[in-house]
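Accompanying notes for the structure given below.
A single protein chain has been omitted from the complex, and every remaining protein chain is retained in its original position.
Residue numbering begins at 1 within each chain, and the chains themselves are lettered A and B in the order written.
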Amino acid sequence: MHEAELIILGAGPAGMAAAARAAGFGLSVLLLDEQPRPGGQIWREVGRAGPLRGDLLGRDYTDGARHVDRLDHPGISHLGGASVWQVDPAGEVAFTRNGAAQVARGRRILLANGALERPMPLPGWTLPGVMTAGAAQILLKASGIVAERAVLVGAGPLIYLVAAQMVRAGTPPLALVETQTLGDVLRAARHLPRALAGMGYLLKGLGLLRELRRAGVARFTGATSIAIEGTGRAEAVTFTTGNGPQRIACDTVLLHHGVVPNTQASRSMDLPHEWDDAQRSFRPVVDAWGRSAEPCVFIAGDGAGIAGAKAATLTGQLSALAIAHDLGALPEADRDLAARPLRAKLALETAARPFLDRAYPPCAQALAPADETIICRCEEVTAGTIRHQAALGCLGPNQTKSFCRAGMGPCQGRYCGLTVTELLSACHGRPQQATGAYRIRAPLKPVTLGELANLAES
Amino acid sequence: MESDYAIIGGGVVGLSVAWGLLRRGRSVTVIDGDDAGPRASRGNFGLVWVQSKGMKQPRYAQWSQTSAALWRGFAGELGDQTGIDLGLRQDGGYDLHFSEETLAETVAKYDVLKRELGGDYPFEVLGHNALRKEEPHIGPKVVGAILHRQDGHANPLRLLQALADGVRRAGGRVLTGRKVVAVDRGDGFAVACADGTRIRADRVVLSAGLGAAQLGPLLGFRAPVRPQRGQVLITEKLPPLINRPSLIARQVNEGGIQIGATNEEVGLDDGVTRKGLAQLAQEAVMAYPALARAQMVRSWGALRVLSPDGLPIYQESPTHPGAYLVTCHSGITLAAVHALRLPDWLERTPEAPDLEVFNETRFS
């Protein structure tokens, strides 16, 4: 049994910043992460790849190295390659590492599980060769591998960043097929005054667009009726714009229309969650320190609501302050004093968010997929089946799950949960909050029966 | 809204009874809850099971046998009506034993029951080697098994879905997202829901699982039911590995291996525990060592609906004639009798089964 005062799940921006801050107050920290090395997805393999590919990945990536360096502290024990499969609010965490199940106990738990790409069910999205834009970025960061003959599909700043990185790698994408319209951007403009405080993000975005224009990357906006064609693998993207139907032959399709909080762990503890209409997703309910309804469980970073990597380092630190105070390592006045500059920076970091959320809304076609479109990748359930179950009286996702298996596969609803909630909400005309979400239980990640059996008391 | 019957509770028990009544031309309104709530119909193990039941009450063994015998026809009719294959397999099932002593003790009990049933209890004992011929993946620690020919299993979620579909197709009305708050009597019954809905019916069937504990007294029932938690886990989809089901594990028609179940008195807590899951895994790996390499992909806790002696309760209200309490632990096994025989009892036909021993007065 591992013991620590603080157990952190996830070694991304929030988890690493929280670990360093908490260790600074003398707390013992166990940092568990599924990847072999720290960084999370945003700074994946920054220790290895920063020196090799820093130029094409950019400053925002290489900056992650200093957060990784701060983990080199005697109070921090980082266990990479640890797949957490159960968390209980009393402070026990079960995980599998090197083929053996283990248990850790902490006085406080911080969930820093980050984000998932918003599911983007389009016709053909299960074909080999279709990936998330985030996946393409991970391949580039972690492995120096870049997709040739790729088309990026969806909406949001990440698409421009990935495209620019591909340009710098000498392999520009064939095209960007964007779903936002000029109207979306104009409607978002009323949030611009506030967004100007977060000017840095807007300027970066404009810089990326210039880079793509110079490289001659084709951009289509306001795309509708998007489908991925192919027999056995992705061969082309088809869509419609104001200029009529289009078809682009390609080998790889990269999807993205925003990211959403990864709530698997917080859901597994039955913590309260609320629907965030601006971000079209659920987020766990936490206070200004990231404390959840379970007093020993904190949530920081994108897992508590999407705000990006820099904000995550700040919310991670805020949770660390509260936890240090809880455990008697930091007086209240010092906690509040230390929090002040963090909160000021956080306000700047999140200033551009309302503008970005509205300028790049989720792709409407993927929020309400056509009947034939597969929405549950694992069990291969279509949107039409969910609508049929709604007609049979299923009000919520747990009923459709038992009727048609959507959400029962190994991904545990990570890539169909929000879609099912949206479909049922639309069918019954009930709000997403009332419609609810999948009930998540252990295992958060599969564990072999052999590993599990070894934990039985003999 | 007017119906011959209002059925409170839209799980497998309530829907089975509703389907059976509709089949006889009765009009039915089923009142069901929302997405949350402890729904035994979503969490059960899926066995259509005879052995080990009614060891102290042969009538219960018979009732289970009757249902098992009716299941094929029931599944066929429901399947034809809805196009849903219930995944029924009735090729026998095992009670696996890890010690000669427990095996011998159980066989002795089965022998007694067999005599009481006039010999109709087709089981046989398989030693390890005989069992291995039937189940090549069985482990060395399994000393033997009782193979009972009347046992089998089905896909309980498909049954739930097919009943929900079949009841609607047969003209039944199903109201979902409702919470019953009162039942008024006058000319028949009026069932009042929290949202203001009122359903008028000549008769009322209370089949609300654990909800009967609160609603029962409104209709003059004691309804002494309590929750008992069973944790269950299931693996990824695997190639065929288990032939016949047992109380420990069964391979479901989609390929996953379902492993169950704990028996825990923990009130309404339907969570899963690491200890419970680890014990289930340990026993399953002991029974089928190849499972050690299989990945568990899901687990859940479900609440059994248990009466003090574990047997069903079928009771007409002494104070509210025309109101019936129908509750049981084995809603899947008994689905066929609930659909095909219980309506005779509700309608008092000459073919009505004798269910006297299942009266709740046995607990007073």
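Here, a residue touches a chain if its C-beta (ideal position, glycine included) is under 8 Å from a C-beta of that chain, and two chains touch if they have at least 3 such contacts.
As a working rule, contacts and distances are computed from a predicted model.
Undergrad: Which name from "Amino-acid transporter subunit membrane component of ABC superfamily", "Multicomponent Na+:H+ antiporter subunit C", "Cytochrome b/b6 domain-containing protein" or "(2Fe-2S)-binding protein" does UniProt give the chain that's left off?
TA: "(2Fe-2S)-binding protein"
Undergrad: The chain left out touches which of the shown chains?
TA: Within the full complex, the chain not displayed touches A, B.
Undergrad: Going by the contact rule already stated, which one of A:R377, A:K401 or A:R439 would touch the omitted chain in the full complex?
TA: Answering carefully, the residue with contact to the hidden chain is A:R377.
Undergrad: Which residue, B:S207, B:Q231, B:Q251 or B:T333, contacts the hidden chain when the whole complex is considered?
TA: Of all options in B:S207, B:Q231, B:Q251 or B:T333, contact with the hidden chain holds for B:Q251.
Undergrad: Of the residues A:K204, A:R335 or A:R414, I need the one that contacts the missing chain.
TA: A:R414
Undergrad: Hey, which of A:P74, A:G232, A:P245 or A:G429 is the one touching the hidden chain?
TA: Considering the complete complex, A:G232 is the one touching the chain left out.
Undergrad: Name, in rising order, the residues on chain A that touch the hidden chain in the full complex.
TA: Touch set of chain A with respect to the missing chain: 34-36, 41, 52-53, 81, 83, 116-117, 126-132, 134-135, 138-139, 142-150, 169, 171, 232-233, 251-252, 262, 377-380, 409-411, 414-415, 445-446, 448.
Undergrad: Pick out the residues on chain B that sit against the missing chain.
TA: Contact residues on chain B toward the absent chain are 236-242, 251-255, 290, 293-295.
FYI, only the chains that are shown with their structure count from here on.
Undergrad: Whole-Å distance, chain A centre to chain B centre, using C-alpha means?
TA: About 41 Å, centre to centre.
Undergrad: Residue numbers of chain A touching chain B in their complex, please.
TA: Of all residues in chain A, those touching chain B are 86, 88, 92, 94, 103, 389, 392-399, 402-405, 408-410, 412, 435-436, 441-443, 446-450, 452-457.
Undergrad: Mind listing the chain B positions that touch chain A in their complex?
TA: 10, 32, 34-36, 41-42, 157, 160-161, 164-165, 168, 174, 176-177, 235-236, 254, 259, 271-272, 274-275, 277-279, 281-282, 284-285, 291-301
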